[in-house]
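The excerpt is restricted to a subset of chains, each kept in its original location.
Should a chain be cited, it is by its letter among A and B, assigned in written order, with residues numbered from 1 in that chain.
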Amino acid sequence: MDETLLLQKGQAFLALQPFSVLIGAELHALSLGRCELQVPITPNILQQNGFVHGGVVSYAADNALTYAGGTALDWAVVTSEFKINYLRPAVGERLIARAEAVHAGKSQAVCRCDVFVLVDGQEKLCAVAQGTIVRLPGKSSAT
Amino acid sequence: MDETLLLQKGQAFLALQPFSVLIGAELHALSLGRCELQVPITPNILQQNGFVHGGVVSYAADNALTYAGGTALDWAVVTSEFKINYLRPAVGERLIARAEAVHAGKSQAVCRCDVFVLVDGQEKLCAVAQGTIVRLPGKSSAT
């Protein structure tokens, strides 16, 4: 699929997720096995110290992993599991989560994600994640 | 600390997290090394299929792990890392995340969490998590 069409399809998909809309997530890039998801940092998504809540960072990682795996497995997928290490407090203007599939088989893809925070025009790595995306049972690759 | 006071302190803490307020999270129980966090399931926190978004399930696990570790380490803590396995789609009335510290040292606690979904009065296990909570550098245990 053309990458512009792929991105449009991905964005339409994101718009169907009420929680992603609530948070204000934006899909900025999507290609085979790769994805970039951004979340503008607003007061709503912070914790008590003014940092982005870890739950939002893990949301961004989880969703980016799913997109990266989804393009590698033809869309009808869910995240089976993932692991995340937080590296520094996320303070800045935007979260930028970039994920890629490092291996894709018939039924699952293993993906990694780097989550950056954009602060004064510079990206700082604030979390790294790794997880498994699986094809939904009964969904063929033509879905 | 008296458990009623501990719970009140924990609830006051949660009220300071804008993201937890946005999601509607509730702290239902808190004791030394243990915690129960609930999230009422509302349309806002769903994904495209009507299930609770994985990001909310991971938020609940992350925050419950942090509370369990926080009580074991005297509060000034952050989640360093965690891992989550999703077991089934979360469909129902409430998420219930129960976490406990399985080991606490001077500077970190390792905790586990079970996330259930309450559906028609019954709890179904929908995710399990495990992670590390660390004391913030420079914070004494008296903080």
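Basically, a contact is a pair of C-beta atoms (placed from the backbone, for glycine too) under 8 Å apart; a residue touches a chain by one contact, two chains touch by 3 or more.
Bear in mind the structure is a predicted one, so any value in this text is a computation, not a measurement.
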With 2 chains in place and all of them the same protein, how many does the whole complex in this file have?
4
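As a convention for this text, only the chains that are shown with their structure count from here on.
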Roughly how far is chain A from chain B, going centre to centre by Cα mean, in whole Å?
22
Could you please specify the touching residues of chain B with respect to chain A in the complex?
13, 16-20, 22-23, 43-48, 53-56, 58-60, 62-63, 66, 78-86
